[in-house]
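Presenting subunit A:
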Amino acid sequence: MAKTEIRMTGSGGQGVIMGTIIIAEAAYADGKQVVQCQAYGPEARGGSSKAETIVSDKRITYTKVIKPDLLLALTQVSLNKYVDCLKNKAIVVVDEDIVVPEEVEAIHTVYHLPILKGAEEVIKNKMSANIISVGVVNELLHVASQKSVEEAVLNHVPKGTEEVNLKALHYGAQLVQEAHK
Partner candidate 1 sequence: MAKRFQLLQGNEACVEGAIAAGMRFYAGYPITPSTEIAERSALRLPQVGGKFIQMEDEIGGIAAALGASVAGLKAMTATSGPGFSLKQENIGYAAIAEIPIVIVDVQREGPSTGLPTSPSQGDLMQSKWGTHGDHPVIVISPSSVQECYTECVRAFNMAERFRVPVIFLMDEIIGHLREGCELIPPEELTISNRRIDRNFNGTLAYAVQEGNYVPEYAPFGEGDKFNVTGLFHDLDGFPTNDNNITDSQERRLLDKIRMRRDRIEKWEEFDCDDCETMIICFGGTARAVHGAIEDAKEMDFVKLGMFRPITVWPFPEEALLKIIKDNKHLRQIIVAEHNDGQMLLEVQRVVEGRVPVDFLGKIDGTTITPSEVIEKVKEVY
Partner candidate 2 sequence: MPSKLIEKTMRVNRLPHIWCPGCGHGILMRDVAQAIENCGLDPDKVVIVSGIGCSSRAAGYMNYNTLHTTHGRAIAFATGVKLANPELNVIVITGDGDATAIGGNHLIHACRRNIDLTVIVFNNNIYGMTGGQYSPTTPHGEKGTTAPYGNIDYNFDIPQLAQAAGATFTGRCTAYHAQQAIKLIEAGIKHHGFSLIEGLSVCPTYYGRKNKKGDSVKMLSWQKDNAVDVKAAAKMTPEQLEGKILIGELSRVDNKEEYTDMYMKIIEKVGGDK
């Protein structure tokens, strides 16, 4: 596969860094080349958080995402901050309440998905928004096999939450499938 650049953004504590790690780990387990990195400020909670994963069949030299193939934003602030920097005809995933500028809707493929609401009301675990996001991203890009993503999720979630997080992962994929219908 060609080099695929993924950027996940949100506010600190939403787990977007972990989301990109899970995707990277899954793709790496499938034999792909990956890099993952993040930028963060002094806040452990709140503030804005940006994390990136690049997946490729070839060796990855430069470690940062330049123009993402996919931008996922869980907050309006993070969308505003990163929406100007996208690859041509990129995929933009935002939480359903986020307002996306019309010109962005015009050039890119935008998905408005109930990620935060789904975590709270369907999965009944606010902390699972990032895992839903992983499900969304992989359903859109298929950078890793389902089995590897599931294993990577299980490697990183707290004991006792395995089932709920796998449910979140599948829910993410389902959101995309429904949007495509």
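Going forward, a residue touches a chain if its C-beta (ideal position, glycine included) is under 8 Å from a C-beta of that chain, and two chains touch if they have at least 3 such contacts; residues count from 1.
How these were chosen: all candidates are chains of the complex that A comes from, given by their letters.
Bear in mind the structure is a predicted one, so any value in this text is a computation, not a measurement.
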item	value
Result, touching chain for subunit A in the complex among 1 or 2	1
In the complex, subunit A residues that touch candidate 1	21, 24-25, 28, 33-42, 60-64, 66
